[in-house]
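Note that one protein chain is taken out, while the other chains of the complex remain in position.
Labels A and B are assigned to the chains in the order they are written; within every chain, residues are numbered from 1.
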């Protein structure tokens, strides 16, 4: 239970209406019930405000007029909502202590206030800082370290020599530190793995989604800097560097040796892969399902995906792509003919 | 062992040839051996019927003529084959009962005829209905429920508060209920996760492939309705709704807040992601590797992917894509010149 007054204090907001209104849960504008706090962030949903059954709403100054329920005015309603929603998160944590079935090598260095779940498996010479939570079946390879208060969910596998920073969350079934995909062919065309003796370093305050793969570097480390946020099924290959405060949405992927700058946003399904290393400067935003094969040297927004259309239109046009060069050349020829024939 | 007579009864088919022929296995037209039942569903394979070594075939009326072996005539041979093939499925189930190494919170409500494998981990206040099978290492978070006869394969992770219906199959290494990827930036550009306090609800008779990720909703639930079939490595982000009887093929993905109607089919690698919520009506079929960024309001077939060609042709044409607008405008200008010069 939080009063609007308490909520306003935590979010540095201003209450409009009864400050003693009590909030017992949270809800969306459309589905909130009595007692719930909701928020209005996107103008798209403004019309839902009139009909909401929420008991209070977080909103920005521009939406105060005609608000039918008590409100807390804040500069960034989404961020303020995030601060409050965490109070109502029902997730239960792993029990404090070390589960009897966990297997921890005696050479491991262990911090305080650990939460180590069933069947966790920790190799030699690992280091777990204070407050680390490892859920059931997590495996940590030799010489790896996990920073303060980092939480690693069920069935995550961290290979050897990996460094993970503080305050990170790593979701289930993710793999960190598997061998980079370095393959060499001998003179008979037989393929051989190149040993990947680098590792993975992940900074502080990093989010890693479920089913993600981050490969170890061939010689130097693969690096994910502080405050990076990775969605589910992201893939980061060997030797990549992901700059601080960057976002990679679901199923986006970096091939080997890609460098991504700070404050970048890769949309869902984006792929970055060139003949050699590809480098993307900071401040770049890339539209969903785009393929990036060359360096990007200027901040800005980039896209390259094609758009869906009905099948008949698509079939009619897609085959013409192979005539584009011919079309361009023939058009130029006609322009020249017309220029020469132009009345003077 | 099944006689053709028994098979005909189960598939409501009509036997042509010796009704007492005994079937001891199943096989493809090309590789079936004596004793096997096979089927002919796609006209593409019709020529293989003459040479098959199978002892009997399921086929439709149109293919009866000249069939060289005993046959069972059914309206849908593929479906009839599915009904029979299940008799020859050699999968062994988890042993009846609860494995001694399984960890089940004492507050869980347990149905009858459970099959709970080694190292399964079930949090507080879960509900497992009759006939549920949980294979080795499955983890179920607090307050989640699993419906009758649902089977969850090895190493699947189900987070807290998730509802899964009856008669579902969920394949290995899948993650259901991880946090949706809601990220807010503060005024310094630092990224912060928005708590995801909704959950996931999955209906009855749903198939979920291996390595799938279905994220929990931000406030309201992510919903997968009855009889949906999801292939491996599908990704469903927070707040999505997938309509009943829809199919998502391998590696297709929905970004946050996508609504997919009933009886839809998304081809492999399809991505749906818009600036805001995207809505696709029922009865839509989308070609493989297509990117959908806007609503689809009419049932039908849609595509948008480009096609492969030899590298030389591709290189010559792909760069011209950036001239398309110029080409269209220049063409229009020429048409106007010619119209003006046309003899009257």
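Criterion: a contact is a pair of C-beta atoms (placed from the backbone, for glycine too) under 8 Å apart; a residue touches a chain by one contact, two chains touch by 3 or more.
Everything numeric in this text was worked out from a predicted model, so none of it was measured.
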Pick from B:55, B:129, B:199 or B:233: which residue touches the chain that isn't shown?
-> B:233
Based on the whole complex, identify which of B:57, B:136, B:191 or B:284 touches the chain you can't see.
-> B:136
Options A:74, A:94 or A:157, residue touching the unrepresented chain = A:157
Chain B residues touching the omitted chain (full complex) = 26-28, 30-31, 38, 42, 44, 75-76, 78-79, 81-82, 85-86, 88-92, 101, 117-119, 135-137, 153-155, 169, 171-173, 207, 209-211, 227, 229, 231-233, 245, 247, 249-251, 263, 267-269, 288-289, 305-311, 314-315, 318-319, 321-325, 327-328, 331, 334-335, 338
Residues on chain A facing the left-out chain by the touch rule are 101, 103, 119, 121, 123-124, 137, 139, 141-143, 155, 157, 159-161, 173-175, 178-179, 181-187, 189-195, 197, 211-213, 215, 218-220, 233, 235, 237, 251, 253, 255, 271, 273, 276, 286-287, 290-294, 296, 300-307, 309, 313, 316-317, 320-321, 323-324, 327, 330-331, 334, 337
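Following the convention adopted for this analysis, only the chains that are shown with their structure count from here on.
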In whole angstrom, how far does the Cα centroid of chain A sit from the Cα centroid of chain B?
-> 25
